[in-house]
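The next block holds one structure in the form of structure tokens; read it before the comments.
Omission of a single protein chain aside, the complex is shown with its protein chains in their original locations.
By letter and in written order, the chains are A, B and C; residue numbering begins at 1 in each of them.
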Amino acid sequence: MPEHPVNEGSLCPKGNTTLEVLNHPDRLKFPLRKTENGWERIEWEAALDLAAAKMKGSLEKSGPDSLAFLGSAKCSNEENYIFQKIARLLGTNNVDNCARLCHASTLTGLGKTLGTGAMTNPISDLASSECIFVIGSNFAENHPPVSRQVLRAKEKGAFVIVADPRITPTSWLADLALRLKPGTDIALLNGMMHVIVSEGLWDRRFVRERTRGFSELEQNLQRYDPETVSRITGIPSADIIKAARAYARAGTAAIVYSMGITQHSSGTDNVTACADLALICGHIGEKGTGILPLRGQNNVQGACDMGALAEFYPGYGKVGDPEAAGRLQTLWRTDELSEHPGKTATEMVEAAGKGKIKTLYVIGEDPVNSHPDSSQVKKALENLDFLIVQDIFMTDTAEYADLILPAAAFAEKEGSFTSTERRVQWVEPALLPPGEARADLEILFGLAEKLGLDFPCRGAGEVLEEISVAVPAYGGMEKERMKKGFGLVWPCPGPAHPGTPILHTESFKTPDGFARIIPVEHRSPAETPGPEYPFLLTTGRTVLHYNAGSMSRRSKSLLKKEPELYVEINPADARTMEIRDGNKLFLETRRGKTEATARLTERVGQGVLFMPFHFPGTNALTAGSLDREAKIPEFKVSACRIRRY
Amino acid sequence: MPEAVYADLSRCIACHACELACERENESAKIFVQVVRGLAAVPVSCRQCETPLCAAVCPGEALNYRDSRLEYDAEKCTGCRLCVLACPFGTAELRAGVVERCDLCQGKEIPACVATCPSGALFCAEAENLGEDIRTRRAERIKKALGNPEPAGRRVNR
Amino acid sequence: MKEVMIRPERCMGCRSCEIACAVEHSESKDLFSAIGESPVPCKRIYVEYIPDLAVAIPITCRHCEDAPCTTVCPTKALSRDEVSRRVIHSPELCIGCWTCSMVCNYGVIGRQKEARVAMKCDLCPDREIPACVEACPTRALVYAEVKDFSGIKRSQAALKLAKGMQTGSIP
Partner (left out) sequence: MKESTRTLAPEEEKCIGCRACTSACPEKLITFSEEEKLRSISFPANCSSDCELCALACPEKAISFIFPDEGEKSRVSLESQTLNFELVPCQKCGTAFATRRELEKVRTAISEKIPLPSTGGFWMELCPGCRQAAFREKQAKTIIQARKF
């Protein structure tokens, strides 16, 4: 659809091969139960009975917190809402989704500074920015249609800064490319703020009228002069000054970031530093400004809004906050809701390993490949009493399951999805699900009935009506309204409200309406290269595959172009180790080892290795060290050693 | 009017979406993207030449340049592969006895590769109009360089 | 080599250069006869009007030192003349693939409709001064070596400064 405001009719490679994936013969078609002789096909009725019985069993024997629910950011809002409702009505907050692994730090970081952990401006706003500062995002490969807007801005003369340890297709679009060492983002951001403050380029009025906490920041910044920062980050100090001036002087400037910022043990602080930079320059609340965290899946924003999170109820009411709990209790007509926060996705796995979680229900997730430290994950899954996996393919996680429920894919069901720019859009089914596969919502309602939970089976439209009551920002979301245009952008509190594409125009969503400027300190990553493990391994995406790859690795044409796991290594490093392009390499970290094909390229700096995470193997290497607040694992930095195979 | 798919190389981000869109619509890709020295990506497809060398060597008159369009008659094609050898760009291919080259997705409003290009690098245009955009952009840049430099910071005096 | 240098601040958008160019590249080299000619004579210099800024700027081939168009031309129809250092086009070798037009940074390679070949500024090989330069009423186009052109600009700057010193105000 050329008139769509986000992609304007364009598709990325994954989008172009969707049909190959949806029509793949490997699609799960029937419920399967694991027996001693392998998988056995069973009827839906029996499958749901079994799932309910096992869940009830754990519940009675070991209490509600022995259950855990891992939701999917690829499922609709309605499905995520009902999913977490089931979990919470069963008495546990052990419900989470994969946002934990990509943008949990955005929720905490932007939450405490701006009050709302979401993208402040729509993607199309980038076209009217005069300066775009991209840090830790390779949108040209991961969100190709975003580049359209960035190029549009460039055409009007915008200055584009890209900070990334690698030279990526995103850096190609840059006027200034900053090649920093992985894990030194805070130093760079503080360094830029140091320049802005010492040269008086900060927005005095904005800081005075809309924020609190500037003086603490000013003090904290003193140590981050360009020379010091240059030593930490490896970026020439002149470039730091240039970037700072360009960002601060621009009439409108936007910050774009992704997992290069969030997936660190200092993820929350990284995000906070980004927010500080935008706040002191007043680049927030106007068209062309703002902070744009780009999400990686179609409904990460929605899954979080729906409360598929261990510490938040629907609409971001904090678990334990009596007022938020009270509202839900009235709506759900129940008087018990667990008051202590549940286990996050990463903690669930850990708890399963220790035997604290007995039954795990996973929808559309592949923790074996997507969580850090795969070998621990596998051990933990084996340790479970019962594992239910609901997916469209037999994933590596599903292999560990006791019960598999075949689900319909996005094009085969109806529901609403919330995109990265908070745009909620309604999806109508275009295809029929294969075999006996059912829409996730239908499965969840079936299960709820078997569990004896008191809510009737309803259509997605009716669930949305309940959501609009539970989540204030969705108050005006109606199926018919969304279908008319290209969805609605939350917050949209009432049926007459047009939606709010730009946040924070008048005041911030903090209790007093002021944004908080919070100083943060640079800390070294949890693991740094040393004599034993001399290389720094960082992970990321490639343009041709999608997340854990359970879908994109089933597309013939994508696989033809990117068939196997590879590792990028700088030619200078390769020379000293006598590695040639195409050699099989053996990689080892403190946690595990894997094999990959060497790809010699200047895209990575010396001493740095890069691996895509779409293939099994990459996350056997990564570390499970977590951010203190967001509990996001540090995927981006591990110490690693290699040898030729 | 002769049209062809052109690429604004400064915009290409090597995402391969055009190849996959072409494969989806035409079974096999007829546009090829590759990264050059890790710093730039260039899509290459049939240039729709106005003096097509492929047609010049065709012995069976299967390839004909008529009305500003290269027409291909598979009936007359003998599969001799001389056209493949004549093409300076290496964009004609012989697959199962049939010459395959970009035909701009005949019957469609715009070619699939152009419609799908996420960065807007590919465009379908007539040769006459190719330079227009670039000239305007140049002129604007020259004008900007001539004008007074913009104030050094918009909010220094607030 | 001498090139057509542009002083955009002087251009008033009269398009005399475009007309002179087309006439010069016609059979008859006369405006009134040229109009009826076939093939229709074409211009190779373009006055770009920018409506937002209400200015016009002439753009023509820069005869780049390391010209992208000559690099990509498969048949060497576009090449650099070793003696005159000009980027010249041989229509008989042109296959009309328009790659040159695609890579040109100034967008000044046009299409000759009837012959279906590329067409660009040849700096009027039959004339001492290119037609466009001669036709420009405001001297916005100057035919000069780069170093001489810089000289002209320097003396202008010096003149401005000198005037300012006399009146005591800096312009």
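To be clear about the criterion, a contact is a pair of C-beta atoms (placed from the backbone, for glycine too) under 8 Å apart; a residue touches a chain by one contact, two chains touch by 3 or more.
Keep in mind that what you see is a predicted model, and the values were worked out from it rather than measured.
In the complete complex, the residue from C:Ser28, C:Thr71 or C:Thr138 that touches the missing chain is C:Thr71.
Within subunit B, the residues in touch with the undisplayed chain are 9-10, 32, 34, 36-37, 39-42, 44, 51, 53, 56-57, 59-60, 78-82, 84-93, 97. Seen across the whole complex, the unshown chain contacts subunit C at 68, 71-72, 74-76, 92-95, 99, 102-103, 105.
The criterion applied here is as follows: only the chains that are shown with their structure count from here on.
Contacts between chains trace an open chain of neighbours here, each touching only the next in line.
Subunit A and subunit B have centres, each the mean of its CA atoms, that are 36 Å apart.
Averaging Cα coordinates per chain places subunit B and subunit C 27 Å apart.
With centres taken as mean Cα positions, subunit C sits 53 Å from subunit A. Only residues 6, 8-9, 46, 48, 50, 53, 55, 57, 59, 74-75, 94-99, 101-111, 113, 116-117 of subunit C touch subunit B when the two sit together in their complex. Interface residues of subunit B facing subunit A in the complex, by the touch rule stated above, are 11, 13-17, 19-21, 23-24, 38-41, 115-120, 137, 144, 152-156, 158. Those residues of subunit B whose C-beta lies close enough to touch subunit C in the complex are 2, 4, 6-7, 9, 47-53, 68, 88-89, 127-128, 130-136, 138-140, 142-143, 146.
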